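Sharing a structure below in structure tokens format, with a few things to ask.
The other protein chains are all here in position, but one chain of the complex has been omitted.
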Amino acid sequence: MPINALILLMMLVLISAAFYVGRSRALRSSGRGSVSLHSLPNYHGYFVALWTGVPALLLMAAMAVFGPSISESVIEMRLNQAAAPLAADLDAQLAGDSLIQSAQRTLDSSADVNAATQARAAIQSRRTAIADSIADTARESGASGLALAGFEYANLPPERRGLFINDARALAFNGQPSEITPAIEATASAFRPVDRIVRFGGAVLAILLAMAGLAWSRSRVKAGFRARNRVEAAFMGFLMFCSGIAILTTIGIVASLLFESLRFFEAINWRLDQFLFGTQWSPQTAIRAEQVGQTGAFGAVPLFAGTFMITIIAILVAGPIGLFAAIYLSEYAGKRTRKIVKPVMEILAGIPTVVYGFFALLTVGPAIRAAAQFVGFESAVTQSALSAGLVMGVMIIPFVSSLSDDVINAVPQTLRDGAYAMGATKSETVKQVILPAALPGIVGAFLLAVSRAVGETMIVVMAAGQGANLTANPLESVTTITVQIVMLLTGDQEFDSAKTLSAFALGLVLFIFTLALNVIALRVVQRYREKYE
Amino acid sequence: MADSGTRSSTVYHDAAKTLQGKITLDGVNVYYGPKQAIHDVSMVIPDRSVTAFIGPSGCGKSTILRTINRMNETIDIARTEGSIRIDGDEVNSKAVDPVILRARVGMVFQKPNPFPNSIYDNVAYGPRIHGLASGKRDLDAIVETSLKKAGLWDEVADRLDQPGTGLSGGQQQRLVIARAIAVSPEVILMDEPCSALDPIATAKIEELIDELRENYCIVIVTHSMAQAARVSQMTAFFHMGDLVEYGPTEDIFTNPHEPRTQDYITGRFG
Partner (left out) sequence: MNNRTDIQAAVEARLAKRYRAEGRFRMFGILAIMAAISVLILLIGSIASQSIPAFRVNELTLPVTLEAARVDPAGDGSEASLRRGSYNSLLQEALRAEFPEIEDRGQLRELFGLYTPLNSARLQNQVLANPGLVGQTIDFTFPISDDADLYLQGLTTASSEAAPGLVATPSGTSGEVRVFANSNVFSPIVADIRERLATQAEELEDRARRYENRAASAAGEEARISLTREAEQARTQSASLRSLAEPGSLSVDMSPELPSRLIRMNGGIVHIDRISDSGRTAEGRVLVALDNTEAGDDWTIWTLDTPQAERRITDAQIAWAETLRERGRVETGFNTYLFTNADSREPELAGVLGAVIGSALTMLVTMFLAVPIGVATAVYLEEFAPKNRLTGFIEVNINNLAAVPSIVFGLLGLAVFISLFGLPRSAPLVGGMVLALMTLPTVIISSRAALKAVPPSIREAALGVGASRLQTVVHHVLPLAAPGILTGSIIGLAQAMGETAPLLMIGMVAFVADAPSLSVGGLTEPATVMPVQIFLWSDGAERAFEPRTAAAILVLLALMIVFNAVAVFLRRRFERRW
């Protein structure tokens, strides 16, 4: 870190120096030739500073992000290099080994699953034994630590290699490795110089780049030079780039979800029908059975049903409460009440969802269970669709109420006047004139609230349970799309299994659904606005 | 302003002679928050005739109109003082329910404001909420007569179930008038009912007003001198919250007492 800090400091110095260089050169060139400058001297300064700083800083950022992976791949290369003789030896011995050859023959010829598994195990253990003996002889004959480490590394199963490198890195830089073996120690000591070179190299390159930028841009500063336009163009470029990030984000979301989902669909043999309409969700068993596609363990209907039920409950709570609150606040309440009550209700939207989850788990859930048991439902559980739905309903009250409030306020006063002038009471005006007029907007508000509820995660993770029950009983625990995404992607996971990939397919469903709801809702609200403008 | 006391005692001298008084305003003051919008207005508005309120923008015409059916109450900061009587019944007293009052006093606004439902429902609205029809047939009859009285029946008879907002501006305004007269009010207040309409639609409304005069006490706010002269029997001129002059329309237009009235009518300010 200190070296980075040092480089950063040097960059700062360079950049400010560049500014003064540009500025003073501009001043001098105008002073000498009595040609007036096109741009203010400061702009020349900015111009030079930009050329000095931006490329170098970009390089530094890239090094910060990709430096570790560069040094890792260098290390990997060196490990492979050092272990090459040993690996060649291993290959030769493997090819010549009769045991392995016979096992391989069984594997190729036999259709029997058990025999194949046995053969595979035999090959594996034999291979390990040979590798061990090679390593032992090499150690005795005084092979370098790095070679041994490389050999060990090469023989690790692919999923453990990352951990090996991480441990070595941790050991090299005062971290906490999960284990320390001679191989890891050897790798760690190889790590340090490589890392230093990568860092120093990056730093030196950055400084050189900065100097080059300074020199080149300085040479361009002349009286007639349009520095301001250049600087402004750079600035505009920056602004446009920033605007592009929103699009990049969307592209990133769509691409990553689509890409991983396609891989998932491939893993289930393109049985999309089973994913969308299957009623059995048990991704864990799918892994064990090794038959992802056939078992139909990825039927997402229980998740859709759970999501649907919780959303319905939430809307049943938030809809009436939010709408009535909005009506009261916009039509009945005085200014003072409105000024106090509105922000208080908004607090409900500001409370983090984990807090709601905790509330549902420890207060609402047990209360519902007690009540249900009191009424006679002995089997009631704490984590139920009802408790998650109720609490989520509370969370989205402010969405419904503030969106409805906007919509109701957009109903023109003349309509209200018309109704009052006919002798309508307030409630009659609201029910017969304002609500019908505001209906599209209110529908839009509800749709937005639904989209919110569908995508909500923490409340359901904590309060709805995890059982993929296909049930219509709100007192049972259900699971939702978001819960399953969390379940599949937290804890131990291998990134490429169908199980983890299925989370992305669920994410895609979620994304498409909420996006569609949102687009429709915004359309509806927009239409409605236009009508009264 | 100093002469407002003497003036208000002289303004309605001729009115009482030929016409019977319907609405009596006595020392009415209206405030919006700290700001006084109407200063001590007293007048008698005759029944079965059209009374026009004229005056420059912001002088308080709408305000005084809205005191008559207590529409000002819908504005939080508005406050009314003084006495307003319809047929001798005090309007402003606590005992009077604004709902009942507004069933007696209909109102038509500057911008046509049909409710966002069908033509039929628009006209039936008042009778429904007030429970004036004893059945579907009764309600149909009320809707039909009201639309006929408003001169709209022939144009909409075959599309009563279509949205009222789909009519033209002039039709909408007549629809709103039909809606107002469906509850058989005694008084109809009109706040610039023609300002959003073209001349042909305006002519139709004016015709309508002239017909309605036979049965109702009509008060109309207008910015058009010509319209006031055409439709009204009585005219009141307001200026900066004061009732400057009030009398038979003919007198006001041909022989105004007050220089300010003279100036306004002849277009020298306003």
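Note that the chains take the letters A and B in the order they are written out, and that residue 1 is the start of every chain.
Assume contacts are C-beta pairs under 8 Å (C-beta built on N, C-alpha and C of every residue); 3 or more make two chains touch, one makes a residue touch a chain.
Everything numeric here is computed off the predicted structure, so don't read it as measured data.
Undergrad: Out of A:S24, A:Q93 or A:T457, which residue would touch the omitted chain in the full complex?
TA: Only one of A:S24, A:Q93 or A:T457 touches the chain omitted from view, namely A:T457.
Undergrad: In the whole complex, not just what's shown, which of A:R161, A:R199, A:K426 or A:R529 touches the removed chain?
TA: Once the missing chain is taken into account, the touching residue is A:K426.
Undergrad: Could you tell which one of A:V394, A:I442, A:V478 or A:A498 touches the chain left off the display?
TA: Touches the omitted chain: A:V394.
Undergrad: Which is it among A:S110, A:S219, A:Q373 or A:T490 that touches the chain not included here?
TA: Touches the omitted chain: A:T490.
Undergrad: Residues on subunit A that touch the omitted chain in the whole complex?
TA: 1, 4-5, 65-66, 68-69, 228, 232, 235-236, 238-240, 242-247, 249-250, 252-253, 256-257, 259-260, 320-325, 327-329, 332, 341, 344-345, 347-348, 350-359, 361-363, 394, 397-398, 401, 423, 425-428, 430-431, 448, 451-452, 454-458, 461-462, 482, 485-486, 489-490, 495, 503-504, 507, 510-511, 514-515, 517-519, 522
Undergrad: Residues of subunit B in contact with the chain that isn't shown?
TA: 97, 99-100, 103-104, 129-134, 138, 142, 183-184, 186
Following the convention adopted for this analysis, only the chains that are shown with their structure count from here on.
Undergrad: What is the distance, in whole Å, between the centres of subunit A and subunit B, each centre taken as the mean of its C-alpha atoms?
TA: Taking the average C-alpha coordinate of subunit A and of subunit B, the gap between them is 64 Å.
Undergrad: What part of subunit B is in contact with subunit A in the complex they form?
TA: The contact residues of subunit B facing subunit A are 69, 71, 74, 76, 98-103, 106-107, 109, 111, 113-117, 125-126, 129-130, 176, 179-180, 183, 189.
Undergrad: Applying the document's contact rule, which stretches of subunit A touch subunit B when the two form their complex?
TA: It is residues 334-335, 412, 414-425, 428, 432-433, 436-437 of subunit A that touch subunit B.
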